[in-house]
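Sending over a structure as C-alpha cells; questions will come in a sec.
Removed: one protein chain of the complex. Kept in place: all other protein chains.
Going in written order, the chains are labelled A, B and C, and every chain counts its residues from 1.
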Amino acid sequence: MATPAATAAPSVPPSLSLPPSQFARLQPHAYLLAHLCPPSASNQPSIRANGRAPSQFRVTSANAGSLTHTNGSAVVRIGDTAAVCGVRAELLHTEDIASWSVSQASGSNKRRRLADLGGKPSEEEDDEDTEEDRAHIEDLNLLVPNLSLSTGCAPGFIPGAAPSALAQSLSHQILSLLHSTRLVRADDLRVWYQPPNLGPEEPERHNEDEPMDMDAEQSATAEEKPREIKAFWVLYIDIMIISLAGNPFDAAWAAVLAALRDTKLPKAWWDVDNETIVCSDSVADARKLSLRGLPVSSSFGVFEADAAAGWRAHVIPDVTEQEQKGKKGSPERWILADPDGYEEGLIQERASIVVDKEKDGKTTIVRMEKNGGWTVDTEDLRQLVEISGRRWDEMKRILDQC
Amino acid sequence: MSKEASLSVAEREFILEALRQDSRLDGRRADQFRPLNISFGEEYGHVKLELGKTRIIVRISSEVTKPRDDRPFDGLFNINLELSAMGSPAWENGRTNELEAYVTHVLDSVIRRSNALDTESLCILKGVSCWSIRADVHIIDYDGNITDAACIAIMTGLQHFRRPDAVVRDGQVVVYGVEERVPVALNITHKPLSITFNTFNEGHNVILDSTRKEEQASEGELVIGINNGGDVCFMSKFSGAPIDAMEVVTQSKVALDKVKEINAQIEKVMQTDLAKRAKKGMAEESRATNDREI
Amino acid sequence: MSAPLILLPGDEVLRDHLPSNNSNPLKLGPGLRLLSQPSSKSKAGNHVLTATQAGLVTTDAKRNTVSILSFSNRRYIPTVNDLVIAQIHHSSIDYFHCMVTPHTAHALLGQLSFEGATKKTRPMLKQGELVYARVLSIGVGAGAEVELTCVNPATGKSEPGGLGPLVGGMVFDVSTGMAARLLRASSSSSEQSDTIDGLTVVSELGKKLESLGGFELAVGRNGKVWVDCSNAGDSAIKATIAIGRCLQTTDEKNLNPADQKKLVTRTLREMNLAS
Partner (left out) sequence: MVGPTASLSNLSRADGSASFKCPTTGCSVLGSVNAPIELPARRDALKPEEATVEVFVKPGNTTAGVGERYVEGILRTMLQKVILGRERGFARRGVVITLAIIGGDAVERGDSYLTLLPALLQTALLALLSAAVPMSMTFSTALLAVTKSGDIISDPSPVDAKTASSLHVLAFSSKGHLLLNESQGRFDFDTWEFVRERAYSTCRGAVVAGSDGDIAMDEEGEEGRADGFIRETVEDHLHRDYAWKIDSA
C-alpha cells in the first residue's frame, strides 16, 4: 500500500510510484478507496477523488431560453454533464384523434374518455380534479419526451447507432415522471371554442335540415351552447445529452424542468369561418405554462470498499449481523451524491430520489428508487431524502435565477 | 450464431435412410401431423397451440384507430411475429433473422392478403374511426413447422376473438363494455391454412409437418395456402431442390384434405370452449340475480 | 435416510447432512461452494457450505462426495473426466474444433488424441462427424478453452468407455439429467440389478432386442445418446428408432420402472419388432 500514501502526500514521492493520473486509470477502485479512506497516519480528510465530499453535488448551472426556434428551452450543466432541452408545441386537432369521437359507455371505468367536458363547466376551477388531466395527457399522448445521447458525448457513442437502451430507458423515466408528477396541466394544453349563442335564428336553420325533437329544442333555448375542445397542444420535449460524465438523469430532468418553465404557448383559437385553428403571433398574447410544483431529482451511488464483495467466497451476512457490524468500526462503503463518470464505473448499487417541497417547507417524495445491491436500507434512505431536500433548495435557487 | 446448430452426419444419414424405408423418428406416417392440441386463455382470442413439441401462443387484440387516408372504409389488420430466444437459443433477442422474415411473409400472404378477415367490416365511421385488429404470435418452443402451426393458431384466434360492440350515435362512436353488450365476433370470409411439405432423397420422399431435425435434413420445401373450398391463396417453392410440377398438383389435394381436417378440429375445440364460456356466463348472471334478490 | 433435502441458492448445508467420513477430504460437486465466514465473532477459519443452485442434496459416503442434483433440463457445463459426444465443426493444424453444446464456444480435440494415432494414422474427421470423448481439461480463467481427448492419457488406450469416432448409427437428444442417470446405470455392473437409478428401460430393451443382434449404446454427459443396431440387418433402422423413442419418452414423461417396461413392450409391438 505504498502507492496510496504517495498520492496522499505527493511532496515526497517514493522512487517506484506512479503519477496519480496513471494510478487512477490502472487501479480505479484502489485510487478512489485511498481518497475516501486515507491512511490514519496522514491527517488527510476522507474525500472523493474529484475533491467533493460524499454528499456534495457538482457545480450546477442552468440557462433558459437559449434556443430561439422553440417554445421553450434550457441548457443545464451539472459538472461536466450537460443536457439541452427544447420544447416544441404543435397543435393536434380533435378531429384527427381517432379515439376522440369515441365514448365508452358507462361501466368500464378503465379508460374514461371525457369527450363531453364542456358539459361540466365547473371542472375548470377545480384544480384537484386531476383525473381528467391524467386522461387527456396520458391517453392522448400530449407530452412526448425523447432523449438522445449525442454522438461523442462520451467515448463509445458512435454516429449512426440506434438509440441505445440507456437513451430509451431515460426517455421512459422522464415520460413516466412527467405523468406521475402531473407537472403539466391539461388545461394549459387545451384550445377551447365557445359557440356563439345564435338566438332565435338557430331553430330555423335546424328546421331546414331535420325535424326538431324536443330535447334539442330545450337545450338550445335553455342555456348557451357548451364550450368544446377543438384542439390540444402537443409538447415535443427533445433532450440531448451533449456531454455525458455521469448522472445523466438528474441533468436531463433539470433541463426538462427548466425548459418547461420557460415554455410559452401562443394564443390559439378556433376560426369558425375557415374551420381551422388560428394562432396569434404577438408575443404579448403568449402565456406560460402553470406547472404543478417543482420536482427535483437527486441520484446517488454506493462505493464499496471491497470491490469483490459480491462474488468472493465469503458468506453474505444476514441483515441482523450486518447491522451489528455496521455500528462498530470504519465504514465499508460510501454513498456518493451525484456520481461522475469515473465513479459510476465503480458503482453497482444506486439510488435515485425525486422530491418536491410544499409552501410550508414539507418534503414530499415523488419517486424513490434503489437497485443493484443490498447495503442501502431505511436509515440510509432517510438520510438521502434529507440530502435531496437540501438539493431541492439549491436547485430552486438555480432555476429561479435562470 | 443465428442459426440452429447443424445436424451431425449420423443424424442426416439416418433420417434419410429411415425415410427411404418409410419410417420417421417419431413413428409417424409421411402425411401425418403431430398431435395438435389447441386451448384457450381467459381472454377471447388468446390461443395456446401445441403441435408436437412446437408451441405457440397467439393473442388477438383490438383498438379503435383512424383508418388510413387512402382506405377510409377499411379497418386495419396486422400480424406481428418476433422470434425471441425463448423459442430457440439460436434466435437472438431484438434481432430479426431470415426465418422470421420468411414466416411473416407466408402468414401475411395466406391470412391477411387473402382477406380472411374482412377488413371492411371493421369500419366504424368512414374516414374517422375503425377497428385495428392485431395478432401477436409468440413462438415459445421451436421444433419445426412454425409456419403451419402459426397459421392454425392465428386463424383459431381470429375466429375465437370477440371485439367490443360499437355504434355511431350523433357522430359519436359509443363503445360498449363487455358486460353491457355481448361482444361481436369478427367477420371471417374464408378459412385458409398453410400446409408445408418437405422433400428428401431427390424428391422420392415428401412429408408433412416436419420436426426441426427433419427440416434441417430436408432438400426442399413447398408451401401451399388453401381453404376448405379448395381455393389456393398462396403457393411457394421458395428454395431448395426442384420439385416435379405434377407433384405440386397432387400435393394440393393432400393439402386440401389436411386443411379440412384441421379446420374441423378448430371448429370443434372452439365450440366446446364457447359453450363452456356461455355456461359460465349464465351461471354468473344467475348468481348476480340471486344476490340482488337476497 | 431422512426426508429429502432440497435447497435453494444461498441455503446452508448443515453438517449433519454431510458424510461423516473424516479420513478423506470432502469432495464438492457442482451447485455448492464453500464460503468463509468473515465475521470476527466466530473463530477464524470457520467455513460454511452453501448451495448456489436449487436442487436435491445427495451424498455418497463411499466416495465422500456431496453434490446438488438440479433441474434435469439444464445446459451441460463441461467438467473434467466427463464423457461427452462431440460433433466436429472444423479442423485446424493441431486440433479438431468440436461442438459439445450448441451456441457455446468450441472445445478442442487434439489431432493426435486418439488411440495409436500418429501424424500418418490419425483419423481424418470431417465436419458433422461424431466422436466419443472425455473432457481432459477445462482451462482456467476467463476465455478458458475446454480440451477433449479420445485416449486415456495414462494408458494410451481408448479404454475405458470405447472412446473414438462414432461411425454410423444415430444420436438422440435427452436431458442432461437423463444422460447422467444413463451413465451411472451403464457404469454399474449390470448383474446387480435391472433397475439402477430408477432406470430399467435400457436393460429391458437389451433383453427384448437380443434376438436381433443387440445394440451398442454410447451416452454423452452433454445430453446425447448414440445408438447403433447395425447387427440387426433389415430391422436396424426400426430398432434404432424404437430405442430412441423409448429413451426420450422415459425422459420426458419421467416414467417409473414399471411404466418403462410397458413402454418398451408397446413401442416394439408398434414397430413390429416384438420377438
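In this text, a contact is a pair of C-beta atoms (placed from the backbone, for glycine too) under 8 Å apart; a residue touches a chain by one contact, two chains touch by 3 or more.
Note that the structure is a prediction, hence the values are computed from the model and not measured.
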Displayed chains contacted by the hidden chain, counting the whole assembly:
A, B, C
In the complete assembly, which of B:134, B:190, B:260 or B:277 touches the absent chain?
B:134
From the list B:39, B:80, B:201 or B:250, pick the residue that touches the absent chain.
B:80
Of A:179, A:227 or A:264, which residue touches the hidden chain?
A:179
In the full complex, which bits of chain B touch the chain not displayed? Write them out.
1, 41-43, 46, 53, 55, 57, 59-61, 80, 82, 84-89, 92-95, 134, 136, 138, 140-143
In chain C, positions touching the absent partner
1, 4, 6, 8-11, 30-31, 33, 52-56, 58, 69-75, 77-78, 103-105, 138, 141-144, 177, 197-199, 254, 256-257
For chain A, the residues touching the chain missing from this view:
109-110, 138, 141, 143, 165-166, 168-169, 171-173, 175-176, 178-180, 310-311, 316-320, 322, 348-350, 356, 362-378, 381-382, 385
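Convention: only the chains that are shown with their structure count from here on.
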By C-alpha centroids, what is the most central chain here?
B
Taking each chain's centre as the mean of its CA atoms, chain B sits from chain C at a distance in Å of 39
Counting only Cα atoms for the centres, state how far chain A is from chain C in Å.
55
Rounded Å distance, chain A centre to chain B centre (Cα mean):
43
Residues of chain B touching 2+ other chains?
none
Which chain A residues touch at least two other chains?
none
In the complex, go through chain B and note every residue touching chain C.
1, 4-14, 17-18, 21, 23, 25-27, 89-90
If you look only at chain B, which of its residues touch chain A in the complex?
64-66, 125, 128-130, 166, 171-181
Could you please specify the touching residues of chain C with respect to chain B in the complex?
87, 99, 102-103, 126-130, 166, 168-171, 226, 237-238, 240-241, 244-245, 270-271
